[in-house]
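Written below as structure tokens is the structure these notes are about.
Coming up: chain A.
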Amino acid sequence: MTDYRTNNDGGGTASAVPAGSAGEANSLLNIEGLNVSFATPRGTVDVVKDVSLALAPGKALALVGESGSGKTVTARTLVGLNAANAKVNAGRLEVLGRNALKLGERQWRGLRGKDIGYVLQDALVSLDPLRTVGQEIDEALRAHGVRGKAARLERVHQALLDAGIPDPEVRAKQRSGELSGGLRQRALIAQATVLNPQLVIADEPTTALDATVQAQILELLAGLKEQGRGLVFISHDLAVVSHLADEVAVMQGGRIVESGRAAEVLSNPRHEYTRALINAIPTGAAKGRRLSAGAPVSAASLSGSPGRATEFSETAPAIVARDLVKSYPGPGGTRRTVVDGVSFTLERGRTLGIVGESGSGKSTTARIALGLTQPDAGSVTLGGFAWSGTGADQVSEEQRRRHRPDIQLVNQDPLSSFDPRFSVGRVITDALEAGSIGTSGDRTERAVTLLDQVGLPPSLFNRRPLTLSGGQRQRVAIARALALQPRVLLLDEPVSALDVSIQAQVLDLLADLQSQLGLSYLFISHDLGVIHHVSDDVLVMKDGKVVETGTAADIFTNPQTDYTRQLLAAVPELPAREPAAHVAAAPGLTVKEAS
Partner candidate 1 sequence: MSVALEPTTTRTPLPGGGQPGNQPDGGRGRTRTTGLLAAVLRGLRGTPIGVWIAAAVLAFLVLAAVVPSLLTVKDPYIIDPAGAFTAPNAEHLFGTDQNGRDVFSRVIAGTGQSLLLGLAATAIGLVLGGLLGITAGVSGKWLDSAICRFVEILFAFPGLLLALIVIAVSGTGVVTAAIAVGVGTAPGYARMLRTQTLQVIAAPYVETARSLGRSRQHILWHTIVPNVIRPLFVLATLGVGQAIVWASSLSFLGLGAQPPAAEWGAMLADGRNYIQIAWWIAAFPGIFITLAALTTTVVGRHLQQRLEAEV
Partner candidate 2 sequence: MTLRKAPWAPTALAAVVVLALAGCGGAASAQPDEADTFVFATGKDISCLDPHVNGDMPQASLAANYLDSLVSQDKEGKIRPWLAESWEVSADGLTYTFTVRDDVYFTDGTKFTAEAVKANLDHMVDPDTQSGTAGGYLKPYESTEVINETTARVTLNRPYAAFLEVLAQPFLGIESPTALKRPQAENCISPVGTGPYKIVDYIPQSKVSLVRNEDYNSAPPFAQHQGPAHIKNLEWLIVPEDSTRYGLLRAGQVDALDLMPSVHFAEAEADKKVQLVLQDRPGNPTNLMLNTTRAPFDDIKVRKAFLHSVYVEAGIDSVYFGTVTKAGGPLASTTGFYSPEFEDAYLPDPVEADRLLDEAGWTGRDEQGYRTKDGKRLTVVLPYTPAAWPTAHAALVTQIQASAKQRGFDVRIENQDFASSSEKYNNFEYDLRAGYWNTNTADVLRIVFSTEYMKSAGFVPNGSGFSNKEFDRIVNEALATDDPDIRADLYYRAQQIVSENALQLPLYNQTSQLALRQDRFANLTLEPSLSLPYIYDVTAVNAS
């Protein structure tokens, strides 16, 4: 079990304790000088350093930070659920008025679920996929000695209702996999709150949810707060934080670098890290502005290399898609239409953003555009030549193959797109070889140049992609895409898996490359902020259909359809803040990233 221990010399804490909350008799949390370290075969790793927190009932505290900042470990310490090799010590660690340092496993168990509810990130994996949500909720009741099957069932249904799930009798008998993302997340909250705990801890409760669903869940969490419970939640999304939190603690490298009232911290950040974080958020307002502090990369080195022969027209649009239809066989002999009459045009040198929630058909549209999926109807031309079509217009893979270098893909998970046998250098030289670019002798040199172009040092050449950070991997994927000297890049959620500061760097890189190489981008994302930031034109999709299309400015400022309006309304926004002055004050900030 986790070793909890009082930190005797933890008096002189440097961290900020939210004013006015420390020492209150009815405070839910009162933590001073918390340190958590993990014993590993390679020595002790300090993960949480000198953290002090406090929380009063009816308030929400947000832990903000990027991967590896220690926020999850901090949160788990509050429910006594750190790994067996964790060592916890603190000057003071009071949870619900009890000294958590002295709690045994049995006592912790009495608290968990009953007095402290813990909500994890992704309900699909955070609820047992083999059991019904009813069983999961019931389990919490049984674990805390609630007797009577009928009584428990009643409470299960009530909990589901309270979490905003209609038809609880039906839903209780379904498994998490059978529920939609929103219902699933509600069920997850229901199982954590069925016993009305005073304290609810939520770890990234809305991450990976579509915007509209996210809005609903935030509302639900806000409701909990209104019921007088304390809420500790973790998020990397400052906009979400601004909506829900009363207090914010910004964590970096295991320490709290800034904390205070949410409105104050977000609108007037004092610490440079906080400022950088806020600045890195892509929004429409920041359009055209660099999100990160890094210097623009230069593509000058590439200008000298011989261009690849191509039939890509210098006059025609980069991509013209007409009336694309794609359906798949569904259960019972039915067919499910995934893409239904989608048309769009990607002009040369511009970015077309496709936005939509999961299941809207945007990825299938991208695959058709890439020539990897054959449409049932419709056609695609790429740089003026026939690229994909049906019937008489059908284009064979053999015909397509020589044009493939013109359009390249960068997707969300670059690692899976690398041959596991390949080193970074090999990934790129292989692409060069595939495009017959350069000679076998100078491909290494070219690969180094390409790495440089995406801001990676040559020292990474022999590394395995697995050992790189997420941002580095995405850069390698971009370098590989560039290796073939494409005209169009298809970017399918390229930054969705990245921390906000890394996302900022990659978005900046993409912007630099576009301006210097004259690339056309087909940019797919569920994140409206990102789409707003990067796109010239926007295509809004829902259920396989195009809902609305227009310039980014039009779509975001003057949406024509209810759906788009709904979508935009669901996006939480940061409160207005002092403009760019603070940003300029943080030059050369490098955000460290652990993946």
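For anyone wondering why these and not others, all candidates are chains of the complex that A comes from, given by their letters.
One rule holds for everything that comes next: a contact is a pair of C-beta atoms (placed from the backbone, for glycine too) under 8 Å apart; a residue touches a chain by one contact, two chains touch by 3 or more; residues count from 1.
Just so it is clear, the structure is predicted and the values come from calculations on it, not from any experiment.
A.B. asks: Using the definition of touch given at the top, pick which of 1 or 2 touches chain A in this complex.
C.D. replies: By the stated definition of touch, the match is candidate 1.
A.B. asks: Could you pull out which chain A residues touch candidate 1 in their complex?
C.D. replies: My answer: residues 38, 40-42, 45, 47, 67-68, 70-73, 76, 81-85, 294, 370-372, 397, 401-405, 407-409, 411, 413, 416-421, 430-431, 434-435, 455-457, 459-460, 462-464, 466-467, 469, 471-472, 475, 480, 484, 501-502, 505-506, 590-595.
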